[in-house]
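Provided herewith is a single structure, encoded as structure tokens, for subsequent inquiry.
Every protein chain of the complex appears in place save one, which is left out.
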Amino acid sequence: MTDPRFFSPQGPFALAELAEIAGAVLANNADAKRRIVDIAPLDAAGADEVSFLDNRRYLDAFATSKAGACVVAPEFADRAAPGMALLLADAPYRAYARIVRAFHPAPPLEPGVSAAATVDESATLGAGCRVEAGAVIDARAEIGARCHIGANAVIGAGVVLGEDCVVGACASVSHALIGARVAIYPGARIGQEGFGFAPGAEGHLRIPHTGRVIIGDDVEIGANATVDRGSGPDTVIGAGSMIDNLVQIAHNVQLGKGCILAAQVGVSGSTRLGNFVVCAGQVGLAGHLRIGDGATLAAQAGLMRDVPPGAVYGGTPAVPATTWKRQTIALMRLVERKGKK
Amino acid sequence: MTDPRFFSPQGPFALAELAEIAGAVLANNADAKRRIVDIAPLDAAGADEVSFLDNRRYLDAFATSKAGACVVAPEFADRAAPGMALLLADAPYRAYARIVRAFHPAPPLEPGVSAAATVDESATLGAGCRVEAGAVIDARAEIGARCHIGANAVIGAGVVLGEDCVVGACASVSHALIGARVAIYPGARIGQEGFGFAPGAEGHLRIPHTGRVIIGDDVEIGANATVDRGSGPDTVIGAGSMIDNLVQIAHNVQLGKGCILAAQVGVSGSTRLGNFVVCAGQVGLAGHLRIGDGATLAAQAGLMRDVPPGAVYGGTPAVPATTWKRQTIALMRLVERKGKK
Partner (left out) sequence: MTDPRFFSPQGPFALAELAEIAGAVLANNADAKRRIVDIAPLDAAGADEVSFLDNRRYLDAFATSKAGACVVAPEFADRAAPGMALLLADAPYRAYARIVRAFHPAPPLEPGVSAAATVDESATLGAGCRVEAGAVIDARAEIGARCHIGANAVIGAGVVLGEDCVVGACASVSHALIGARVAIYPGARIGQEGFGFAPGAEGHLRIPHTGRVIIGDDVEIGANATVDRGSGPDTVIGAGSMIDNLVQIAHNVQLGKGCILAAQVGVSGSTRLGNFVVCAGQVGLAGHLRIGDGATLAAQAGLMRDVPPGAVYGGTPAVPATTWKRQTIALMRLVERKGKK
């Protein structure tokens, strides 16, 4: 059961309803009318809760779980705990996501501006916005309908936010044009000047940055992540891209649609990622690179050259993943041979 | 001497008192009644100050220091500057820590809630709390006795803080149950949703996170570090764990007791660390791993597999440290041979 201090599940839902929500097939002699009250992890779920299996590592938990129902791929159906209703889906994680969203939709936003917020009189707020205590919204900012501006967040002058955006506590946004349904997590920094200066022994000469940050619809920017504005060109985050905590996006970077950047990735200035590029944790990319559509970069990879579309790269300096794996094995064998001497 | 703008040392203490506080033995013909007024580094200390030596790199500074007294291991006693009183201890850094804590205990907390703070009427504050200007404490939060909530910090709805916690300036906490004597440094982000969604070309589908962050007693979370709440299971930080700045702890991660994570470490989702695991700076751990009790991971290591208890691992992909060292040497020799051709 989810903690009532923090969560208030909708429902209950009958198994048949959940199957429809999930696009799943009810199996294992399940009672379609059985009522499910909440979601829960496999090892904690009870008879009136639904869970999921999406990783072979947890097959044992699946086999011993007391969950009343479970979303699972058909191939694992026969490993289920006795009596567990099954919701069979080819993409079980996605199916389960739909169920979680049914039980736990975003809480309704109670509109209003806290008396402890500071909103410049020239800023505009769309209908149904909520602005929490300590938030500061500067001159001429345009906040779309139903946006939620968190406590102590700061929205700079002229910033545009689309509808249904969430700006987390203590985040700051400046020099940015942002689409709809964008989530900016607590402490994220959007729109400050990039790391741009003309170096020299007589003193590094700062270059004022006159570009912006342009963020498409449905983007997420993680906690304490940083997205610098462009130096002249814009910094662009394509629609649907997911950026995790503590990621650095430098000035003039362009991300295509649906990119996924895990925690602590760093993208240097003017590098461009195509659509649906995946960067695992702590990947670093040098400046001015081109990473093709659908490329995947393994954790901690250090990219110093362009990557073609669809390629998988790893290592530092990064090479195709197959090469990286062979290098790793070759190095291991080299040591083994030396060990035998 | 410490800077009076920022510090007000207690004392003075006689050398005999310091020896007792530190659990050290006074040596080198020291006058037990000699009064010491403050602590100082070896190269800055004067005749009425105490310093310490814990690293051979600083033996020269130890030999020429003007410190009136010094905490040191017995083996280095004969390298002391002439006339320096010695406080001999087998664990000199720990002994010195006790002395520093005597001179510089946490300043007394002046209870009260700033008129510029925003505390929801349904939140509860224990006796002796101090809430600084701009802090926001949301509905039903329970703040234990003698907590110090920093300026512009944000405590979310329903959060529970044990006694004697410190929440730094501009930090934010939500969806969390926190023990006693926990220190959350400025800008740390606790409890936001993790990086969880069902990816797909038709759009990545965000999964609402219904777990919490559970933090044990005596934990420290560094500046601008991020600890995401669980997706269903909880994210758990065991008692006494020390987490440095800019560390990323993903959803569902579990840390045992007394773990030490240096700056910029990243722990991916659902990975579990045992007790007293040490991660040096910039280590990255993939998801769903198990790291055994007492394991040590060298700086920048990239963990892709489980690690047994007590093991020392390094490199990317990480291997036992002895193997990593031999790989490094083998690679160096390979280049040397090629160089000779």
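In this document, chain identifiers A and B correspond to the written order of the chains, with residue numbering beginning at 1 in each.
What we mean here is this: a contact is a pair of C-beta atoms (placed from the backbone, for glycine too) under 8 Å apart; a residue touches a chain by one contact, two chains touch by 3 or more.
Just so we're clear, the structure is a prediction, and the values are computed from it rather than from any experiment.
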Tell me which residue among B:21, B:47, B:81 or B:151 touches the hidden chain in the full complex. B:151
Where the complex has a chain not shown, which of B:85, B:223 or B:250 is the residue touching it? B:223
Checked against the full complex, the residue among A:152, A:254 or A:296 that touches the missing chain is A:152
Positions on chain A where the hidden chain makes contact: 118, 134, 136, 138, 140, 152, 154, 156-158, 160, 170-172, 174-175, 187, 189, 192-193, 195, 197-201, 203-208, 210, 212, 224, 226, 228, 232-233, 246, 248, 250, 264, 266, 268, 282, 284, 286, 288, 300, 302, 304, 316-317, 319, 323, 326-327, 330-331, 334
Chain B residues that touch the omitted chain in the full complex: 2-3, 5-7, 39-41, 43-44, 51, 55, 57, 91, 93-94, 96-98, 100-101, 103-106, 114, 116, 132-134, 150-152, 168-170, 185-187, 218, 220, 222-224, 240, 242, 244-246, 258, 260, 262-264, 276, 281-282, 299-300, 315-316, 328, 331-332, 334-335, 338-339
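Methods note: only the chains that are shown with their structure count from here on.
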For the pair chain A and chain B, the C-alpha centroid-to-centroid distance in angstrom is 27
